[in-house]
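Could you have a look at this structure, given as structure tokens, before my questions?
Yeah, one chain of the complex is gone here, protein chain that is, but the others are all in their spots.
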Amino acid sequence: MIGVGLIGCGYWGPNLLRNFSDLTEVVAVADLKEERLKHISGRYPAVKMTTDYEDLLHDDRIEAVVIATPVNSHFEIALGALQAGKHVFVEKPLTTSSKHAEILINEAERRNRVLMVDHTFVYTGAVRKIRELVQSGEMGDVLYYDSVRINLGLFQHDVNVIWDLAVHDLAIMDYILPHRPCAVSATGCSHLQGEPENIAYLTLFFEDLSIAHVHVNWLSPVKIRRTLIGGSKKMVVYDDLEPSEKVKVYDKGITLSEDTRYRLQVGYRAGDMWAPQLDNSEALRTEAQHFLWCIQTGEQPLTDGHAGLRLVRILEAASESINDRGKLVELEAWRLAA
Amino acid sequence: MIGVGLIGCGYWGPNLLRNFSDLTEVVAVADLKEERLKHISGRYPAVKMTTDYEDLLHDDRIEAVVIATPVNSHFEIALGALQAGKHVFVEKPLTTSSKHAEILINEAERRNRVLMVDHTFVYTGAVRKIRELVQSGEMGDVLYYDSVRINLGLFQHDVNVIWDLAVHDLAIMDYILPHRPCAVSATGCSHLQGEPENIAYLTLFFEDLSIAHVHVNWLSPVKIRRTLIGGSKKMVVYDDLEPSEKVKVYDKGITLSEDTRYRLQVGYRAGDMWAPQLDNSEALRTEAQHFLWCIQTGEQPLTDGHAGLRLVRILEAASESINDRGKLVELEAWRLAA
Amino acid sequence: MIGVGLIGCGYWGPNLLRNFSDLTEVVAVADLKEERLKHISGRYPAVKMTTDYEDLLHDDRIEAVVIATPVNSHFEIALGALQAGKHVFVEKPLTTSSKHAEILINEAERRNRVLMVDHTFVYTGAVRKIRELVQSGEMGDVLYYDSVRINLGLFQHDVNVIWDLAVHDLAIMDYILPHRPCAVSATGCSHLQGEPENIAYLTLFFEDLSIAHVHVNWLSPVKIRRTLIGGSKKMVVYDDLEPSEKVKVYDKGITLSEDTRYRLQVGYRAGDMWAPQLDNSEALRTEAQHFLWCIQTGEQPLTDGHAGLRLVRILEAASESINDRGKLVELEAWRLAA
Partner (left out) sequence: MIGVGLIGCGYWGPNLLRNFSDLTEVVAVADLKEERLKHISGRYPAVKMTTDYEDLLHDDRIEAVVIATPVNSHFEIALGALQAGKHVFVEKPLTTSSKHAEILINEAERRNRVLMVDHTFVYTGAVRKIRELVQSGEMGDVLYYDSVRINLGLFQHDVNVIWDLAVHDLAIMDYILPHRPCAVSATGCSHLQGEPENIAYLTLFFEDLSIAHVHVNWLSPVKIRRTLIGGSKKMVVYDDLEPSEKVKVYDKGITLSEDTRYRLQVGYRAGDMWAPQLDNSEALRTEAQHFLWCIQTGEQPLTDGHAGLRLVRILEAASESINDRGKLVELEAWRLAA
């Protein structure tokens, strides 16, 4: 049984604690707030509680560390954990800079440790089904990916809304799309002076004809989590808030023919719609199992440090573009690395 | 009774014909397709049919001309009609270039004729109610306008999707917002080589903190017509496909306070939602009445040539930005004119 | 070309007029209100207008009469038309009593005329698809039919809400179900003293295990048109207000197995959902064509006088049951006739 230590037990931490507790032994939890630790201790009396996360790094019973602290502390804690010989599972986004992400990747490779990023959506039944539809060729060529991820959300002070919300879409695209973006243009604005952007729009360009767009917003009166994926053969609408039919596959699209005047004729195809049955397992459970499996087998995680780095590079480029009101930022360095 | 002539009777023309017939006398209809004229003649036996629109310009019984032809013919026909002394009602967008729009405005002013553009949404009960909410101050400051206007639509060969669909949102914003945009960044792509863009994303920047964004797409498996308008006091969701509750007003938003560490604290306000009863009159009827009224009284139409020109300028700037993948295009000339 | 005369041109009549005009020659329209005739005449200048429907019965150019008058006049007008040798198409419900319906059937058979009832839903793409799913065995045994058909509707003075709205569900069931009901229990009430019931609930019992229920209401704040059809293999949700996916087929249900203690074990089956592409032709057009076809060929209409009679018998039984607050009323006479 792999001993696990959890660092950070605020919003998402309790879910990690619950899932890892059911799968293996959670040895200790670290959090800065004593009150929070006390509350958790009532529910998990056998788990050691500490306000100093370094205690976990020195604990030999702990083989793997799960990090759910604010983003700007990920790098330091993850690096310390890897240096202490621990396997590391970090919340998304991996780090606040691509340089930091590269250092973590190198450290993990040098020490032969698992470095995995929590891109939860990749482990949902819905996204796995969509990947299957794309990869099998059933959808044809992917023409566009369009996502809206908005709600009345917690305004964060250290990162803007794309680092908080768009990262989910970037993770999904990284997993399901056959190509990777080569440039980004983004716009957005902050409605509170001196605070990070709370509304943003990202366009990603790909080398083929395809395009992706993500709309994220912390200041929407309604919650929307809806993604359209247009294929040349089929199209998908993925609505994460639908209780049962999250993924709908439309046999709709355009058909092309050349008419006698050598001009393209565009016709429409309207066929059936189909909502496949999805695996409803909790994604985080699947993901935690995958992390433990990778530790045991040495297998590379699906959402490893490289995936984390690819996302951080896009987030950096998008932030740069937002600052310059839509200016195109190429993802060259990233292409070299890929 | 004002004699009216209709030029172009394809997709939208029959609606114009029906409404103007109920309000005044439609003297003649011109269309290039004889078959179409024959079909219409069966329903409107008293109306003269012709394949040559110039017949209408020479007909003294016709005081006003309604133009519902493809966009790239608007300028020539409208100019001819104004020069023949007719009042003119043109489909949106007014023209394909701002220069042409300016010429029409000047011609109409010189001859003291009414020049009105069919920005239909401005005449809906929903948009009029939203304007009232904005203008009365009930919504507070407008923080953002975000619209999605997508469906599996007719691919056009002469104009791209923003000239076809985004023009509706530009018309709505022109009518309801207190400020006008000063720059635009737009992206998009065509999935058919050599054809105009079929998917596009526009960001409009305003001089205050606010921002607007419009997503238009001819290649969506589902039809969506949904606009969010975030205000500092209230927020509106306008869903044009809702049969009865098109406009929902949310008493939701953020509240600010400074905490003891001089840092902004952002809180949430979640209150009631309210869907006002709307005037369900057919917008086109209201608009046709307004056109006839302006002819009779000499009043300036709500959606006059200047409004049409403002939209054409934004569409030009957006097209330029799309070609340069998101490059910011300032709307200077437009600001001078405003 | 079959000459048609239309009697009654109020709410539904103009739709009949439009469709029959497109398919054949409408010779004359009769309506009691002169003003209405005048309005229609503007649109159909070639059609003769009269306030005396008997004019149509004496007109030799008219082979077929379409009756869209209030229910309580159907019998007299239809009988007169048959006696004058005309084919007859009557609005639903056929008559206000089963005796009257029987007389009309006999008269039509004796004179070899077509007697058809306007059960419009039977001619929709949605209902035809559902029939196909039921008849092919794809749904398995039909276990129940449950329909809600409510809105803020016109209160009628001469018939209660079941004669106005439930008749649609009875027509659909008559068309799609393999069995016919043998008894009915109904409840309802009127919220206006002395007026017919404006809210009602019907349960129909079948000889197999199946059951049907219809909820109709003129006093609902929201409009609902939703039917569930539970089959032993598949289940259908038919929502007539859905713009595109009116019929959804669920691969859901129960699975049975006997456990070792000889007790039934009920399990669940949750599979894909599928929304078949439907024929979107206007139902009334299809139906009018069918009527003309039956006149020409002598074929029996799908919704003939017998179908009309079956519905009237159920409506009579349901009204009797409502008066006695749910008392079971058997449909014996009807079974004998079937």
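Details
By written order: A, B and C. Residues from 1 in each chain.
In this text, a residue touches a chain if its C-beta (ideal position, glycine included) is under 8 Å from a C-beta of that chain, and two chains touch if they have at least 3 such contacts.
All values reported here derive from a predicted model rather than from experimental measurement.
When the missing chain is restored to the complex, the residue among C:74, C:149 or C:215 that touches it is C:215.
On the side of chain B, the interface with the absent chain consists of residues 244-245, 251, 270-277, using the contact rule stated above.
The chain not displayed touches chain C at residues 143-144, 146, 148, 150, 152, 154-155, 157, 183, 185, 187-192, 194-195, 199, 201, 203, 205, 209-211, 213, 215, 217, 219-222, 228, 230, 232, 235-237, 250, 252-254, 256, 263-264, 266, 268, 270, 321, 324-328.
Residues of chain A in contact with the chain left out of this view: 43, 45, 222-223, 241, 243-244.
In this text, only the chains that are shown with their structure count from here on.
Distance between chain centres (mean CA atoms), chain A to chain C: 53 Å. For the pair chain B and chain C, the distance between mean C-alpha positions equals 42 Å. We define each chain's centre as the mean of its Cα atoms; on that basis chain A and chain B are separated by 39 Å. Residues of chain A found to touch two or more other chains are 270.
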